[in-house]
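The structure appears below as structure tokens.
With one protein chain withheld, the remaining protein chains of the complex are depicted in position.
A, B and C label the chains in the order they appear, each numbered from 1.
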Amino acid sequence: MTPAFDVLRSAYAELTVTDLAASRAFYVDLLGLVVSHEDDEAIYLRGWEERLHHSIVLRQGPVAGVRRIGFRVRSEDDLAPLAARLEALGSTVSWVDGELRGMGRALRATDPFGFPLEFFYAIEQFPTQLQRFDIQRGAPIMRFDHFNFHSPQVETTFAFWQQLGFRCSEYISTDGENEQIAGAWLLRKPGVHDVALTLGTGPRLHHIGLYVAEPAGVLHACDQLAAAEHSYTIERGPGRHGVSNAFFVYLRDPDGHRVELYSCDYYTGDPDLKPLRWSVSDPRCRSFWGTRAPDSWYEESSLLLTADGSTVPTFAAGVDERQARTEVMA
Amino acid sequence: MTPAFDVLRSAYAELTVTDLAASRAFYVDLLGLVVSHEDDEAIYLRGWEERLHHSIVLRQGPVAGVRRIGFRVRSEDDLAPLAARLEALGSTVSWVDGELRGMGRALRATDPFGFPLEFFYAIEQFPTQLQRFDIQRGAPIMRFDHFNFHSPQVETTFAFWQQLGFRCSEYISTDGENEQIAGAWLLRKPGVHDVALTLGTGPRLHHIGLYVAEPAGVLHACDQLAAAEHSYTIERGPGRHGVSNAFFVYLRDPDGHRVELYSCDYYTGDPDLKPLRWSVSDPRCRSFWGTRAPDSWYEESSLLLTADGSTVPTFAAGVDERQARTEVMA
Amino acid sequence: MTPAFDVLRSAYAELTVTDLAASRAFYVDLLGLVVSHEDDEAIYLRGWEERLHHSIVLRQGPVAGVRRIGFRVRSEDDLAPLAARLEALGSTVSWVDGELRGMGRALRATDPFGFPLEFFYAIEQFPTQLQRFDIQRGAPIMRFDHFNFHSPQVETTFAFWQQLGFRCSEYISTDGENEQIAGAWLLRKPGVHDVALTLGTGPRLHHIGLYVAEPAGVLHACDQLAAAEHSYTIERGPGRHGVSNAFFVYLRDPDGHRVELYSCDYYTGDPDLKPLRWSVSDPRCRSFWGTRAPDSWYEESSLLLTADGSTVPTFAAGVDERQARTEVMA
Partner (left out) sequence: MTPAFDVLRSAYAELTVTDLAASRAFYVDLLGLVVSHEDDEAIYLRGWEERLHHSIVLRQGPVAGVRRIGFRVRSEDDLAPLAARLEALGSTVSWVDGELRGMGRALRATDPFGFPLEFFYAIEQFPTQLQRFDIQRGAPIMRFDHFNFHSPQVETTFAFWQQLGFRCSEYISTDGENEQIAGAWLLRKPGVHDVALTLGTGPRLHHIGLYVAEPAGVLHACDQLAAAEHSYTIERGPGRHGVSNAFFVYLRDPDGHRVELYSCDYYTGDPDLKPLRWSVSDPRCRSFWGTRAPDSWYEESSLLLTADGSTVPTFAAGVDERQARTEVMA
């Protein structure tokens, strides 16, 4: 069944940080994101090619966490049927209007797993800075690309997102008779993913993915971070994923929020694109070149926040976590 | 009004060539496209990441020309309402089934300007070779990207394509009171374009655009062509367009068909993306770095073929062509 | 005969400019060279990896010209025998001490053709900024690479430089019985050249070559210049030379001094390296990809200055210049 609504794509993350100045140094001074607005409470950022008011909002808070996981819909008219679907799927929904700078009406939802979602159409736009090569600095981060969730219930979560119209480009599953999905890459825009689900203690946000124009940009980001004595922020990579073909590096911001700089996506817009399956026993799905990821990459993730600012409780994955580490993540 | 059909994207070109072996040397041996099928009459090619049976078909013929400009639709059900729309817009339509290898039913149309269009859903698929880095050779051509038409009637043609649901990402127009559009970049998939319309003697096909992963891939293609003593096939560039931000090179195949190797696209999927306007008097729209294009690039284009294999008559653009050369093209 | 002195390499150019602020904007703000010192009269610049006090000196003057073409020798002891050789070859020599900031004793010579040469050992050093990726900006210009002279007497000039111990890596010569050298690439450090001699009205300085880490750096420089509305400074390229295999772009500074951003050199340090010969009739020596250079690139060059600041008279090349344009330059 085609949904009666159209989610365009993942669009923005709102993260709480415990030291806004330190976060600014990381995201603006070192990574080179463009500041759309900043005040004492929050900084609104966007990538070099982006026109929407923000794709990352950093908000000063008492604890580090994930306040909002934002998606854009095609029109205002998509929001009501989407709200109905979300409720039918067990989410609680609410409406806000203009709560975040630059934004209008938005549909908020806490999904059955605890993720604080938001869907919106109305938002201010800025001119793109895509061709302002003269003032660009830092890493060539073009645009927001995707969310990656840590979930102890990948299959159930997968079914939820399919009910919102998300298709699957690639997945990892167990071998043998009782195939179980241990990772899934789900999309609305025609790249590899808007949302990835990977097995792990959750619900948590494993990382946000930011699109970088080419692998050299990922290397350049590492060089800049290291030269500024921030090499400790480089957690994993650079390297190549088998799943998604991404050339990636994973960074940890000053609060431990994980940011993937991601390049080398491919086109997935044709509706009969057959999902690529990877076996959990194929080491190349995680790391095409065979490089081992550090334990932290499997074990640590950002906690989600409820509307009142408390953290959402998490549950361990139903399988042995050590097995998940070596087999499931990509 | 939202169309009752959904054209996904530009998908393939069928070109007649006068020496199939010479064309094979160019497209396969030097550019490195993947052969899906070949026989004495035709070669079916695809890019490294592509799964559909073909994105370029080269067919031996008595004269060089353009037999088919192919688009994929979302489903079989899109074809009938699309046929109705095409007829309402003054096109003649017909149906074929399995005429091209790997394809099923397809809707053919000669549009009011003479372009031989085709719309299809049914087509065989191959496994992607995206990660077969070990057998890839030549230039990293990932996928078909777009068509660029030469037209003496850009505004009328623009209106036609809008009626098929195409949106505009960028355009070039004259200054002053009677703004006239002299170039337009129109899209269905969320890149800069599936179809570009530029002022010139037409109807003709100015070029097909093939997406290359990064600028270094464009340079590598030039090096390979030159080393193989085919530098005469390099017509323009490498360089940067202002319009579309493409890092490009234009090649001419052995019959003069023009192929753009195109990298550095950006995301255009949000429906309220405001088209970027370039003035015809801004030299950067054509060439961001100011490099002059050769006259051939403005004057020469591939002739279209009718169903019976004759060439479609062309008309000069209504403005002075020399002015078009220096002002309109990007 | 091995010379009794050892010229290490080409090291720096001193250029007069008519608007020091405009030159600073070009070399520092846009190209990203590092400022070692600046005052009202002059700016001393170096590349990202360079440790010597300067490789380019820009000096405010009444006319644009070339004050000094600087080479470093292995030790102070090399200067006296070098002075003797220069005089024996018809040069006038003189000595200075500390005339330029950061420098000690230096041997100056006006060679028989009029070039204002300087040879030195003593110079202050700075820490390299090779790994200061966090503060680098602009184009990745690593170091000074070479001088290219316009000369109406290539063969005689070639013989002069061989007497100073320079070896030839590549040359262009006429076909047939009376082979004449029309271009020569001469080296001391083991890259393709420290000095190139090309046929043209002279004596003049055709360009200085600055080494850029990789082709992507050359493209980045173009993008930055264009974004800053300085695309008019891009005269030729980017492109590939057959001679030297350079991936290049030629820029013109605000006074018309030509700067080549040069990447893709190769190792030439073995003494029995056989020079590569290119025929003047091989179009790939000039432009591997076949791109035509603009006339200005063949016709315009920086005038040399005498010690009293007047310009050195020039003479046309003995062959038809139009022929030189299409056949000789690379």
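The rule is short, and it goes like this: a residue touches a chain if its C-beta (ideal position, glycine included) is under 8 Å from a C-beta of that chain, and two chains touch if they have at least 3 such contacts.
Everything quoted here is computed from the prediction, not taken from an experiment.
Student: Specify the residue from the set A:74, A:101 or A:284 that touches the hidden chain.
Tutor: Residue touching the chain left out of view: A:284.
Student: Give the residue, chosen from C:92, C:131 or C:310, that touches the chain omitted from the document.
Tutor: Per the contact definition at the top, the residue touching the missing chain is C:131.
Student: At which residues does chain C meet the chain that is not included here?
Tutor: Touching the chain left out of view, chain C contributes residues 8-9, 49, 51-52, 72, 74-75, 125, 128, 130-131, 142-143, 189-190, 213-216, 242, 245, 264, 266-267, 269-274, 276, 288.
Student: Take the complete complex as the reference. Which residues in chain B touch the chain that isn't displayed?
Tutor: Chain B touches the chain not shown through residues 30, 131-135, 137, 216, 220, 223-224, 226-228.
Student: Using the document's contact rule, name the residues of chain A that touch the chain not shown here.
Tutor: Within chain A, the residues touching the omitted chain are 215-216, 219, 222-223, 225-226, 231-232, 234, 238-240, 247, 283-284, 287-292, 294.
Operating definition for what follows: only the chains that are shown with their structure count from here on.
Student: Whose Cα centre is nearest the centre of all Cα atoms in view?
Tutor: B
Student: Look at both sides of the chain A and chain C contact and report whether the same residue positions are involved, with over half shared, or different ones.
Tutor: Here the answer is same, because the shared fraction of interface numbers exceeds one half.
Student: Between chain B and chain C, how many degrees of rotation does a Cα superposition need? Round to steps of 5.
Tutor: 180
Student: Could you state the distance in Å from the CA-based centre of chain A to that of chain B?
Tutor: Their C-alpha centroids are separated by 34 Å.
Student: Can you work out the whole-Å distance between the CA centroids of chain B and chain C?
Tutor: About 43 Å, centre to centre.
Student: Starting from the mean Cα coordinates of chain A and chain C, work out the distance between those two points in Å.
Tutor: 50
Student: Can you list the chain A residues in contact with two or more other chains?
Tutor: 131, 216
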